[in-house]
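Mind looking over this structure? Questions follow.
Only one protein chain is missing; all other protein chains are in place.
For subunit A:
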Amino acid sequence: MPTVSVKRDLLFQALGRTYTDEEFDELCFEFGLELDEITSEKEIISKEQGTVKAAGASDVVLYKIDVPANRYDLLCLEGLVRGLQVFKERIKAPVYKRVMPDGKIQKLIITEETAKIRPFAVAAVLRNIKFTKDRYDSFIELQEKLHQNICRKRALVAIGTHDLDTLSGPFTYTAKRPSDIKFKPLNKTKEYTACELMNIYKTDNHLKHYLHIIENKPLYPVIYDSNGVILSMPPIINGDHSRITVNTRNIFIECTGTDFTKAKIVLDIIVTMFSEYCENQFTVEAAEVVFPNGKSSTFPELAYRKEMVRADLINKKVGIRETPENLAKLLTRMYLKSEVIGDGNQIEIEIPPTRADIIHACDIVEDAAIAYGYNNIQMTLPKTYTIANQFPLNKLTELLRYDMAAAGFTEVLTFALCSQEDIADKLGLDISATKAVHISNPKTAEFQVARTTLLPGLLKTIAANRKMPLPLKLFEISDIVIKDSDTDVGAKNYRHLCAVYYNKNPGFEIIHGLLDRIMQLLDVPPGEDKGGYVIKASEGPAFFPGRCAEIFARGQSVGKLGVLHPDVITKFELTMPCSSLEINIGPFL
């Protein structure tokens, strides 16, 4: 969930009233926002870098507000205020207009070289904008928020904003070899080639995260103006030449990317948010984008579309009984201008370009519910008759769990992920013999594989509890995972029961006695006859020679028990003898 931080006083000024922290928190809650933190720049810096560094920082109160991940129109102060004011019916939702320029339209020509790396681009112009320091900061911050969220860290879309008065169109969006791109980037004092820049930015804490998007590509995307000035090398950095400042009046905005839909949404959001400060409020100057195939389109789209939803559908899905007129009013408060049409049960809803999150009637239903107030909805219990049931294996697990505890063993719950070492080397096995599922992106060795046996988890638990009085008698009943090409995903869980006895003596007879008890509970009689169980001398690298037996029950091998090999004990950093038992309980269902 993205967090937007806004200056409280600025926010209240824009909302036209002040709130107490509690009041504002409540308003947020109702609207689906969350007032996450009340802080200041000073507080943030002192928390992160100590009070000394924070000495000079501003102590203007900041509200950090969590915004739903699909509401890109609420990612800046301007959008938040507009949304809340419309919600509280203090203003009517503004109508965004795209206009053609008096003179020549700004053109962005896409060449076909971009196809392989970053094929899409859209553009627009904000004319006669009036920034202040706060507005300018918000403008930059919105781009950053969009980059982090809908733009997927610039991978899908990257935004460039430029001082149009320093440039001369038409602009060309193309892709070139890195060595052929040379320009002075933002915040640098001299020109570098793209190759040099990529090296320099490897140590840049902010930009290094974006380098991978184009790094190994033969051609890098780049935008030129008609004089050969580089506007930007998306998605990494803009040129210094066209940088915008607080005093910039005319802004050329380009969005390049690999996702056309998202590029259009991003452009719409930026221009709808900041056209507020243009001389002609909420009016955006169109730009023409010429595609490699010669066709062209004008942007931003700023598309308004109409949706039709029946009032009874909304009432049913929310569980309320409101008149269509009231529902239309509720929706209008959510920035969705609505009116009742047709037979009096149809509501026509206008979806503005800011609400790209509305893709289905259910999204409209939700907005009606929010405006109605989730906490005003009368609850009802569904009148459905159903029969409870338990998953049989879980039921068996539960029964065994109680009886194991009743037999004096203590239950533990260990992790399903562990290191290769735990399930292989430490038990004297080769990893390939375990048929284990391997994780491709573990952050530490503790998450390399899914466990194929519960034993390592129990031994690690003993190691972590060596100070407890002896004997330690532990058990776990959980799933292990084995590769299995017969299942759709290629791996299968098995429900295992594992128990260990750790004392000055190995206590094989105790573990054996436990097995007898388990079999008694499972209603499996001793003996080789069909349906019975026996243990037969066996070998295993984890066990002491001659102290290992395989357990056969109902005609199949279900597991092993025995005294652990001293090597195993040592590798798990233990010092006492230990006997163990591990069986698959699946066959006993």
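Note that in this section a residue touches a chain if its C-beta (ideal position, glycine included) is under 8 Å from a C-beta of that chain, and two chains touch if they have at least 3 such contacts; residues count from 1.
The rule is simple: contacts and distances are computed from a predicted model.
*Asks:* For the chain not present in this complex, what protein name does its UniProt entry give, out of "Serine palmitoyltransferase 1", "Sorting nexin", "Autophagy-related protein 101" or "phenylalanine--tRNA ligase"?
*Replies:* Of the names offered in "Serine palmitoyltransferase 1", "Sorting nexin", "Autophagy-related protein 101" or "phenylalanine--tRNA ligase", the one UniProt assigns to the missing chain is "phenylalanine--tRNA ligase".
*Asks:* Which listed residue (A:186, A:377 or A:445) would be found touching the missing chain in the intact complex?
*Replies:* Hidden-chain contact among the options goes to A:377.
*Asks:* Which residue among A:109, A:320 or A:515 touches the omitted chain?
*Replies:* Considering all chains, including the one not shown, the answer is A:320.
*Asks:* Which of these, A:79, A:178, A:353 or A:457, touches the one chain of the complex that we don't see?
*Replies:* Among A:79, A:178, A:353 or A:457, only A:457 touches the chain that is not shown.
*Asks:* On subunit A, what residues meet the omitted chain?
*Replies:* 1, 29, 31-32, 34, 68-71, 152, 155-156, 259-262, 316-320, 357, 359-363, 365-366, 369-370, 374-375, 377-382, 384-391, 393-394, 398, 401-402, 404-417, 436-443, 446-447, 450, 457, 460-461, 463-465, 468-469, 472-474, 479, 481, 483, 485, 487-493, 495
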